[in-house]
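Worksheet for the structure shown next.
What you see is the complex with one protein chain gone and the rest in place.
When the chains are written out, they are named A, B and C in that same order, and each has its own residue count from 1.
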Amino acid sequence: MNKQVKNVEEALVGIEDGMTLMLGGFGLCGIPENSIAQLVKLNVKNLTCISNNAGVDDFGLGLLLQGKQIKKMISSYVGENAEFERQMLSGELEVDLIPQGSLAERCRAGGAGIPAFFTPAGFGTEVAEGKEVRIFNGKPHILESALTADFAIVKAWKGDTEGNLVFKGTARNFNPMMAMAGKITIAEVEELVPAGELDPNFIHTPGIFVQRIFKGEKFEKRIEQRTVRTK
Amino acid sequence: MNKQVKNVEEALVGIEDGMTLMLGGFGLCGIPENSIAQLVKLNVKNLTCISNNAGVDDFGLGLLLQGKQIKKMISSYVGENAEFERQMLSGELEVDLIPQGSLAERCRAGGAGIPAFFTPAGFGTEVAEGKEVRIFNGKPHILESALTADFAIVKAWKGDTEGNLVFKGTARNFNPMMAMAGKITIAEVEELVPAGELDPNFIHTPGIFVQRIFKGEKFEKRIEQRTVRTK
Amino acid sequence: MALDKIGIAKRIAQELRDGWYVNLGIGIPTLVANYIPEGIEVEFQSENGILGMGPFPFEGEEDADLINAGKQTITATKGAVFFDSATSFAMIRGQHVQLTVLGAMEVSQNGDIANWKIPGKMVKGMGGAMDLVASAENIIVAMMHSNKEGESKILKKCSLPLTGVGCVKKVVTELAVLEIKDGKFYLIERAPGVSVEEIKSKTEGDLVVPDFVPEMVF
Partner (left out) sequence: MALDKIGIAKRIAQELRDGWYVNLGIGIPTLVANYIPEGIEVEFQSENGILGMGPFPFEGEEDADLINAGKQTITATKGAVFFDSATSFAMIRGQHVQLTVLGAMEVSQNGDIANWKIPGKMVKGMGGAMDLVASAENIIVAMMHSNKEGESKILKKCSLPLTGVGCVKKVVTELAVLEIKDGKFYLIERAPGVSVEEIKSKTEGDLVVPDFVPEMVF
């Protein structure tokens, strides 16, 4: 089943104002750079973005924040972004903060047809407000619901024309779960190979979860916190 | 962290009468043959076994059934085993039949600290009896709980001394989830390599889930339904 | 003339659409893979952990580590993927599989299906069937219209323990194609040479018959 599209323009066809998008990545690691640049170009507005972080001021989802394209962010940690903080504190931006593990599991649940599950994370905190609490094994848990999106946009290291994806290092992070949870899932990859070239034993995201795949034109792969030791 | 033990004898130390075991495999594919043989030798009794199937009369879990070592089976499909059927119909053997997807997810939940989740599978059937029903997205779902085990015994293709595991083909099946759900997880592997030899990007079961690993002495890898076509 | 199993499989194969992921149950459904219409590409998922299931291996090329959900040795197509059972049912439960074809012992006019247990007689377990019928948007049942005793299996109400409720939308038997809608069976097509009367007489459930019932075309 050939999922390959020509380029980012073709890949993002159908994304409209007011839609809910999931975007893979942790910090600036493993983010769909090419698609984000295209979202800026398309200038779609009033987006709800589900992504662990909100980028930095001048890269990643920060670019969409600069253009005021985002109405609501659903994230676990947004600390690296001054524009984000300004928009949130001024009330321009709605923000739903979710424990990171719950965010990951809620995306997986959305893709796996599990509408809700119990987790201990957040019990007794703001996160639990309005949520059902139940004791299991003597410990309180809260009921969390699945997340899905109109489009999920993920970034992989390698992919094949069937949409099978392989990730590298910690750039995997949220990408596989989000790929599962998109009504339409778009994958941008550093390297696109013909079907059959990836070892079927070692594919992280089976192509069934991916509707469109393209080779990204350019990957900047910016490093957020360059830390080194001396020899 | 070196998880290697010398042999199957050492690997199965601590398994006692009345315990709950998870055993990986689908049919006879990907089952921990060496450990099953050792369980027969140890002659532990009154076991509760969680495994998708119950083997055939003279192989796999069928061997434990022959020795009347199993008190209760928790499975999704047990159709290949006459001794099983005899023991079940005579009331010697307790049987809890679970939809295959719910079984897989319940094992994963057990390993992932999720005590319960909602699934549509089994609504309106015997499986739903006594279980909470709730409507999500207009569709009824039932609440299923996590499964765990005193010991999980899995079979992998390759493993390293850290307990990292790699599976081959459809022999993966239930093994990764059960590896997560055992209080103690034992892995028998066809090939055991030093830490660092497996590509860290392509490990199916991270070693954190495995407490003991050993190289199986001999793998028969019996085929249940040999089907071929002619050239 | 009533269809044979291959005929049923061929008729179901006509329901396939390009780009679909399909899960085929054991028995007649498995045969569907042999009759994919030309110009159409579909990919087969087997719930034990493969996407891109190919034909049976050639003699001598069987691999114990490569089987389908019926435990038969199989091959993998180019671009296939292997995965664990939780991921497999994430695909199924999450409705990423577009079509499920499976056998049944009984089907009722509200779409209930029974195919896993005959109390006191046969208790093999439901395997993945309950997950499949509860989740799939598009389920086709491949079955014989009657049992060996000649009793209809197309019923007002199932008598056997259910596998799923209100989930079956289409049934293909050796005699007919039936759609299930609004608590009734609708006769859509009949097997070549099979009369509407024969279908009526062998259908215990409420059957809606239009003025003209076309024959299946192969």
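Heads up, the rule we're going with is that a residue touches a chain if its C-beta (ideal position, glycine included) is under 8 Å from a C-beta of that chain, and two chains touch if they have at least 3 such contacts.
Predicted model, so just to flag it, every value in this text is computed and none were measured.
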item: Where the missing chain makes contact, among the chains that are shown; value: A, B
item: Residue among A:4, A:20, A:34 or A:75 touching the omitted chain; value: A:75
item: Listed residues B:1, B:82 or B:135, member touching the removed chain; value: B:1
item: Per the touch definition above, residue among B:22, B:152 or B:203 touching the missing chain; value: B:203
item: Absent-chain interface as seen on chain A, which is shown; value: 26-30, 52, 75-80, 85, 88-89, 95, 97, 99-105, 107-108, 119-127, 157, 167-177, 204, 221-231
item: Residues of chain B in contact with the chain not shown; value: 1, 108, 110-114, 160-162, 164, 180, 195-196, 200-201, 203, 206-209
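Please note the rule applied: only the chains that are shown with their structure count from here on.
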item: B-C or A-C, whichever has more C-beta pairs in contact; value: B-C
item: Most distant chain from chain B by Cα centroid; value: A
item: Separation of chain A from chain B, taking each centre as the mean of its C-alpha atoms, in whole Å; value: 33
item: Separation of mean Cα positions, chain C and chain A [Å, integer]; value: 36
item: Touching two or more other chains - residues of chain B; value: 105, 119-120, 167-169
item: Sites on chain C at which at least two other chains make contact; value: 76, 82-83, 86, 89, 92-93, 135
